[in-house]
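Note that this complex is displayed minus one protein chain, with the remaining chains in position.
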Amino acid sequence: MSHISPVIWQFLVKWMTNFAIIPPEASKIASEMDALLFFMTLVSLFGLTVVIILLVTFSSLYSRERHPVAEQIEGSTLLEATWTIIPLGLFLVMFVWGATIYFRVFTPPPNAMKIYVVGKQWMWKAEHPGGQHEINALHVPTGQPVELILISQDVFHSFSVPAFRVKREAIPGRYNTVWFEATAPGTYHLFCTQYCGTAHSVMGGDVVVQTPEDYQKWLAQSTSGTSLAQNGERIFSSLSCAACHNDRPDARGPNLANVYGAKLPLANGRTAVVDDEFLRNAILNPSQHLTEGYAPIMPTYQGQISEEGIISLIEYIKNLDSNYRIQQTMTTPDLLPESHGKAAPAAQGVK
Amino acid sequence: MSDSHAHAHPPYQRHHFETYEQQKEATTFAMWLFLLTEIMFFGGLFTAYLIYRNWYYPAFVAASHQLDIILGGINTLLLITSSFTMAMGVWCAETRKKSGLVLSLVLTLILGIGFLGIKTVEYKEKFEKHHVPGHTFSVQSFIDPAHDEATLKAVKQGEPMPDPMPLDMARKTEMYFSLYFAMTGMHALHMVIGIGILGFLIVRAQQGAYTTGHVTMIENFGLYWHFVDIVWIFLFPLLYLISRH
Amino acid sequence: MSTDTIVKLPDQATARMPKVSYLNKEHGILSWLLTGDHKRIAMLYLISLTFFFFIGGAMAGLIRLELLTPQSDLMAMDTYNKVFTMHGVIMIFFFLVPSVPATLGNFLIPMMIGAKDLALPKINLLSWYLYMAGGALALYAMITGGVDTGWTFTTPLSTHYVNTNVITTGLAAFIAGFSSIFTGLNFIVTIHRMRAPGMTWFRLPLYVWSHYAASVLMVLGTPVVAIAIVLVALERTIGIGVFDPTKGGDPLLFQHLFWFYSHPAVYIMILPGMGVVSEVVSTFSRKRVFGYTAVAFSSVAIAIFGFFVWAHHMYIMGLSNYSALLFSLLTMLVAVPSAIKIFNWAFTLYKGSITFETPMLYAFGFMGLFTIGGLTGVFLGVSGTDIHLTETYFIVAHFHFVMVGGMLMAFLAGIHFWWPKMTGRMYPEKISQLAAVTTFIGFNFTFFPQFMLGMLGMPRRYASYPAEFQILNVFSTAGASVLGVGYLLPVLYLVWSLKYGAIAGNNPWQATGLEWQTQSPPLTENFEKLPIVDHDAYDYEWLERQNQIQASEVSSVR
Partner (left out) sequence: MTEDAIKHEHKIVSPIVYLAIFFALLVGTAVTVWASYIDLGVWNPIIALAIACTKATLVVLYFMHVRYSSKLTMLTVGSGVFMFLVLIGMTISDYFTRAWGLW
């Protein structure tokens, strides 16, 4: 739609949002979604009108007063074919159009900035890579694709921002992702839309869209002092991951530098792309995706690290572009496992 | 089948049917439809099994090796034999051999009870080894077989010592046992119900109720019993025989 | 409203109710509770279903009252959650799934195919007892603390995080499920094996076809939800881990198993209603249903394709994208047979001779509202738009349009249409037309605003909501009170008509079905002698000839 006449589209959207028929459009995908919704509404109105016209005209033309004796008609293959094929065709158009949007919304672009969101009964916790934590709120900049990596600590939740027209369930045990690019600064509703127990209806808050400059300011203000990666580094050392994952020749575990995004050959002969989900699994269920050439000796950390802790670890591993940092970890005395607890500031997320 | 009843209604024909044949077809068809629901009922469990077996194959292998293949095999034989005796029961009813019918049913009953008896032994062993899912579940025998009594006993009897498993995979054996108990439990429940009905049938057969030409009851029960047998025919290789080599 | 009518009643001055009928063949409560007669069982169902409908309706009233204001002030959030859960559970499992099949289907299928009873009368009675047991259990669960999982029992919420009566309610649904399996099984057997001589498949009324399709869904779908519920119960009690992510289970698997039943279940709910509409539209336009075979086969197509689309309830849950593609495509396909039906009904009116008695009004209501509900279902079936609309009031509006605007209207159409057959007396026409119009208006006021709420993003299952949504919610609540009146009216005047209604005679509507060719209320064995069928369904010319023959017989006797 918007391709046909931007002016009319703009007008329509303004009009509809002013009369509270659609929520404000605050993301790139929103206008496309609305275009499809608009198209489908038109088609539906058309179909409904046809049905109503048929019902009304026939009822008045052939009421018993006007038309006392019915004429028996078997049917008409031609007519029936018509009303099979036309709706089917229209539905298929909707299907294809909708599927393109669906794939778009759930396939984040590679350059997206990642924000982790953990849902739990009954709050949303957002973790920015810079270490900013938010509860029941989310700050995002305009003009920058943002990928949300969602997980739940307990039951199903669903992260919904009507103004962005995106929504994704946060489920336990697995990362789900969704992305959007905000366009209009402002404050929008954030809802939990999957029923999750008693306080489901108050599990939500605001999404604050800011210009990139304001966003930078906000980032600077609300930093907690440690970035996710730094926190991850602490966890890495306090759980002695580096005992195996280092670049020494006799290391028992694979080198983790630059592993993120790589195609990893697995022991079962397949390969796997290392993404967030893979890393999470590698830490919790290490023997399920054995890396080629290594023994299944890595212990599971299930039950020892919280979801936030895992997120920090992942963020740390992602940013490992050399083993320099691991070396650092190993040689910094107060971060060494033995002396842990004495000097190291407690890492967040270790249970 | 009966010439004396050529056109009069036999006593066991219900009033709303036109002919006995219609009644028989209707009830048999109904039984088949019921078995259809049973297929779907077990279908849910088989779906779950298939998925988790693919995800956690090593755990499934290790856990399945905890089952006693001899007991499982004997049980399979018992069930197959009971299916055979049941089929013979149907034949006896059709050919109006009352004592044969009663004998077949009693044999079926005994075999069925034997199956459940062995199942109880197996369940008991799972309890003792802490392999019942839930609070008492323990992965000890998988992560540390060298210190597991039951495993040691098996090793003494000539079985190879299993390798210890990584903890995370060992924990997934609980999934195997969840499915094991859900599937064999549902199957055993069907057996229990079947045995209950069998008891009733034996009494009625003794009174000669099914050797007068009215065989649908026996036939339909036969269908049920064979269905339960079929479920086991699948459960046995799926649960007991994973990668035994 | 047209004053012209097709109703042909016997002369009220001389008319008498039949001396013997299924209603007075035997007396005493026990003769009802132990009956094998499909018609009596249908009446038992009718009474118990109505009871459950009003319980569910009372819950709906509470929901709407709470939503009058943005805060959760009428009741605590917990209570609200319990209320909508019980509303959903009761309305789905104890009202809508059994509604038309167990009452009208039970009553009519044997009569329509010319049989004396359903094939398995004892199983039929058993179904009712199971239904009552399940219902009692659900009420018990409700009284002793309720349950707050939503009617979808989503894991792991239902398995690990709520401590309300999940198992009791699950068991209730389980038992009700078996009741519906037995009903469906009975119908299939009856339709296959009990047809009167000459009643070939393509002479069956479309009502029977649609019940056949719905029964197939009941038999094949229900067991899967049964096992899912069993697994949830086992997870709560002994702690097996099939759906538990902390034990390596996949909570989405529960969704698969649940919706494998619960999507087909929506067609279990709508198909019998479509059957009613076929009968009503044909009778009141005095015309054969346009394209009989297409309508018959579309029922079967809905039943078959209905099994292939369940994952459209899981688009945003983490279903694989490719799977979403597949299920979305199949959803588009399943929507088409419904469209065929709607247009075929519309064209049944073409060159008919139409009158507008109450059943027909409800049928018109059905066609309009179901079209809206169905088309909005397509909005949800399209994977892209579902992202915005899912879990909002758009869904709530969608399914109330199809279930209340569609099926409940069809149920009322059927009850009015066959009331004379079931009781031997007519309902009062004027007031019932008023009730029909009231429900239509009330319905639209209640649920149309919810589409807008959904578009705006108001999530469902919310006890409190942002203030900006209040206006539309007030509309909705106001509409619901009108709707409530619209549903209370029929209860009152139908009970009234039992005693004071006009005596209906065999065939007040001059309809063609076999059920109309016998006395009303019918004999216990339905027909005096086994009917032999030599004409197609909806053959109004045959009826005409039949009437002439009878008239000449009567005059010759005199």
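Letters A, B and C name the chains as they come in the text, with residue numbers starting at 1 for each one.
Assume a residue touches a chain if its C-beta (ideal position, glycine included) is under 8 Å from a C-beta of that chain, and two chains touch if they have at least 3 such contacts.
Being a predicted model, the structure only gives us computed values, none of them experimental.
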| item | value |
| --- | --- |
| Contact residue for the chain not shown (choose from C:238, C:326, C:431 or C:482) | C:326 |
| Touch criterion as defined above, residue of C:308, C:475 or C:496 at the omitted chain | C:308 |
| Contact partner of the left-out chain, one of B:120, B:136 or B:243 | B:243 |
| Residues of subunit B in contact with the chain not shown | 1-2, 5-7, 10, 19-21, 24-25, 28-29, 32-33, 35-36, 39-40, 43-44, 46-47, 50-51, 54, 69, 73, 76-77, 80-81, 83-84, 86-88, 91, 94-95, 219, 222-223, 226-227, 229-230, 233-234, 236-238, 241-245 |
| Positions on subunit C contacted by the hidden chain, ascending | 192, 220, 224, 252-253, 256, 260, 307-308, 310-311, 319-323, 326 |
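Here is the rule we use: only the chains that are shown with their structure count from here on.
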| item | value |
| --- | --- |
| Chain centre separation in whole Å, for subunit C relative to subunit A (CA means) | 38 |
| Residues within subunit C bordering two or more other chains | 248, 250 |
| Subunit A: positions in contact with at least two other chains | 285 |
| In the complex with subunit A, residue positions of subunit B that touch it | 55-56, 58, 165-169, 171 |
| Subunit B contact footprint on subunit A (complex, rising order) | 284-288, 296-300, 302 |
| Complex interface listing, subunit A residues touching subunit C | 20-23, 33, 36-37, 40, 44, 47-48, 51-52, 54-55, 58-59, 62-65, 67-76, 79-80, 83-84, 87-88, 91-92, 94-95, 97-103, 105-107, 121, 154-156, 158, 160, 162-163, 165-169, 171-174, 176, 189, 191-202, 285 |
